[in-house]
Every structure is written in structure tokens, then in C-alpha cells.
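One protein chain omitted, others in place.
This part shows chain A:
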Amino acid sequence: MTAIDLGKRYRRGWALRGCSFDVPAGRVSALVGPNGAGKSTLMALATGLLRPTDGEIRVLGNRPGTRGTHRKLAFLAQDKPLYRRFTVAEMLRAGRALNTEWDHAYARRLVDEADVDPDARISTLSGGQRTRVALAVALGRRPRILMLDEPLADLDPLAREEVMQTVMSEVAETGMTVMLSSHVLADLDGVCDHLVLLANGRVHLVGDVDDLIAGHRVMIGPRRAGGHGLPPGLVVQARATGRQETVLVKDGGWQDVTGWELIEPNLEELAMAYLRSASPTRPTRAAAEVAAA
């Protein structure tokens, strides 16, 4: 999946602007950003639900159009929309009726594994069961790309684990590409090997998680009167708490400096630093400025 200078404007303004990134095949990519960053818009553009205002997005080499989503792309929307009055078995039948490529036995097996009664109505299912059924319908298409919009948002911890397990065992088996969005970073750590970080409708960070971690360092040192004195172009974000200052630097900005403790950031620290720097009006930064004054 590739986006080139992708932009989408609603009546109220730009939801996504100048986004360029590439999700290579076989990755599990985390689409991270605060609420309203444009995550859902990006997914709607990839499925063809919306049309870009600017630039383009390509899914397996094709541009999404009005004739249905690419048959190798499956999408699970945020509130797991399913026909409420259908039974689970009927929902699978709907999946078969709406798709040219459909693996019924497989979808059925996923539902059985989730311990969902096929004759139960969708409206009677719990949040976790509903997600499992929606996932079965999505995977029944045998996609090469699976897109999940906030798949874990309304689930209890046990259901989260089960859903992620289903997805990850699928990845292990078929090597499909997954893009999942979340604003809860803890859900994604250890699962994703690729990151696309969105804030305010723009891409702030993109790449393989290992490369990103290798290219950044958290520097911890005592607070100095004249600021941290590091080259501003290499500092992603600096935070002062009490007598101590924490700075995230990129591109080897930690070399040739002394008096700092260097730590490899984890995915969450990395993403948080970029998100904080992307939204200067957020209280965290304001608090840091107040402390510095």
C-alpha cells in the first residue's frame, strides 16, 4: 500500500494533507495518532469509501474506485458494522454473497474457534464475539492486506488478546500485510514491525520499528540553565521534569555529547515524543514551558 502526497478535504477543512508513505508487503503496520488525526479517513480512502482530494493512494497497485473494495483488501471498521438482525450464519452467507472470492469453510472455522453460536443474532453478541465474527467475515475474503480500524477499542483485556492472537496467527500462516490503527500504544508494542504516525492530518514518522528505534535515543541528564544545548534540528522533543531533562534525539544527535545517559526508546516512548512535538498546544508542552520559566 502506497500513498503519494495524499490529501482529503472535508467541508470543515483538511483531514489529511500531503501524506506520503509506503507499507511494504508482509508488514504489520501500526497506524498511530490521536483522535481526529485522520486514521479513519486514511482507511476510508484505501477502501474506496472516500475519494482523495489530492494525490493518490494505491492498494496492490490499483487505485480504489466505486466498484467495491480491492478483492484482496479486507477492512474492519471501527464499530464493526454487521447487520444486526442477521444470525451469525447469515452474516457469513452475506459475506459469501457479496464477494467473488470467499472461503466459507475458513470463515466458519474462525467463528467456531471463537465459540460463537452460528444461530445467534448479531444484536445478541458481546463486543468480543462481535469483533470475532466481523474478523471472520473480513478474513473469509482471504485478503492479502487486512486493515483494522481501532479493532480493540471496546474490548476487555481477554478479548483483546484473543483478537490479536487470531490476527497474528493469520499473519504467521499467510504472510499477509496488516495495518491496524490505534490510539492505545500499549496494544501495538511487540505486535507491529512497522509504524505510520499521523497527527493533525500529516505523517510525522514512518518506517520499520527496528530502524526507527535504532535511529533514536532518549537522553536523560540534569537540567541546565541555558537549555539542553543540542542542535535543534536533531531534537524531536525535550521535556523538563523537576531537576531532570529528557530529550529524544534522532539521526545520531547523541554522539559527541557528554554528561547524558543514553537509552534506546521503546515504541511507545518514540511515538509519544513525536505526538507531543506534533501538537504544541497540548498541556504537556505548556507545562514544560511553565516549569522552565
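Please note the rule applied: contacts are C-beta pairs under 8 Å (C-beta built on N, C-alpha and C of every residue); 3 or more make two chains touch, one makes a residue touch a chain; residues count from 1.
The rule is short, and it goes like this: contacts and distances are computed from a predicted model.
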- Query: According to its UniProt record, what is the protein name of the omitted chain, chosen from "ATP synthase subunit b", "Transporter", "SRPBCC family protein" or "Heme exporter protein D"?
  - Reply: "Transporter"
- Contacting the left-out chain: of A:97, A:158, A:172 or A:225, that is A:97
- Note on the structure: The one residue from A:82, A:116 or A:136 touching the chain left out of view is A:82
- The missing chain sits against chain A at residues 10, 47-51, 66-69, 71, 74-75, 77, 79, 81-86, 90, 93-95, 97-101, 137, 141
